[in-house]
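All protein chains but one are shown at their positions in the complex.
Take a look at chain A:
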Amino acid sequence: MPIPRPHQPAASSPPPKLLIPGLPDDIAELCLLHLPYPYQALARSVSSSWNRVLQDPTFLLSKTSLSLSLPYLFVFAFHKSTSRIQWQALDPRSGRWFVLPTMPCPKSACPPAFACASIPRQGKLFVLGGMCSDTKSPMRTAVVYQASTNQWSDLSPMRTPRAFFAAGVVGGAGGRIVVAGGSGPDLSSSTGAVECYDPREDAWREAAGMGGNGMVRYDSAVVGGRMYVTEGWMWPFMFTPRGAAYDAEGDTWREMGAGMREGWTGMSVVVGERMFVISEHGDHQLKVYDPDEDTWRYVGGDRFPCEEVHKPFAASAVEEEEEEGGVIYVVGSGLQVGVGRVRLGKDGKFWVEWQVVAAPKAFQHLSPCDCQVLYA
């Protein structure tokens, strides 16, 4: 794809300097496209022409179309004692972590109150809403992180302030962010308001409300064009949790199936068209949801690495189409990461193999809130 050159002044000027002396510029760009995350962003400091080329939006497009971008796990964590927020990215292939530039947010933000969503193939992740710990008031803010430039930028704020709400991206790469529910102006109430964000227009639009008093999110997932939100099981576990399903195309909500609601007992991940949960209690067994029977089944294979990966969990997944399965990442306390390879066996049943990516000692006081897989 052509990357536009700056207009050359009419007066005689020295020939434009090559990106890499000794190579024609189109080849030099091919070399830069092979730079992995996050070195591509760092290389902007080398020279003015590198800065221009590496920031160009077509650069990331080329990288994606040449299949040079790889999945990285971005983890939203906070210091257990100070609540200081820190984002970091893991290269699962090398086990190397990169700390991101500080996310712009108010000083006393309460980390779990935010909601995150991402458009993996565009290398973008969104952090929305949240709550100020001192005023306990929900926020409307929206920020985006772009892996290609390693930068945070502000977006138009949401219409309704929200904390502890559900967010998801429906419609894949060309898709929109849907945010639903959350805590109202004082934490004791909840809101049923739903809105939709179009990244191309940087605009929020109201969408069909959840009905009733809305819901505070325990967990949410997007599968097959629908966003599912559950309020989760609450101690003393006497009442089945409420759950709702949003159909993005039709802009309608309906009640979540009973089987799905009852068995949603942990953080969920979506691999392709399948939803899995990592059970919060016991041995943290992996379960897969069967939409035909509205029931959950245990996934065979390895035991979850309970000894190395402890709650609280944040989980995400990436599909591996050629392998007919995917990889599930479960981030635990201290940012230990359990990596589960999920495959569909010949008997039509899923099975999983677990490995652990040990975290650096420097992360031992961090606790995860959320994680997202981005291609960078």
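Here is the rule we go by: a residue touches a chain if its C-beta (ideal position, glycine included) is under 8 Å from a C-beta of that chain, and two chains touch if they have at least 3 such contacts; residues count from 1.
Everything that follows uses one rule, which is that contacts and distances are computed from a predicted model.
As stated in its UniProt record, the chain not included in the shown complex is "SKP1-like protein 1A", which appears among "AP complex mu/sigma subunit domain-containing protein", "SKP1-like protein 1A", "WD repeat-containing protein 82" or "Protein rogdi homolog".
Set against the missing chain, the residues A:P36, A:P106, A:P157 or A:G259 yield one that touches it, A:P36.
The chain not shown here touches chain A at positions 1-5, 17, 19-23, 25-27, 29-36, 38-39, 41-51, 62, 65-67, 88, 96-101, 149-151, 360, 362-363.
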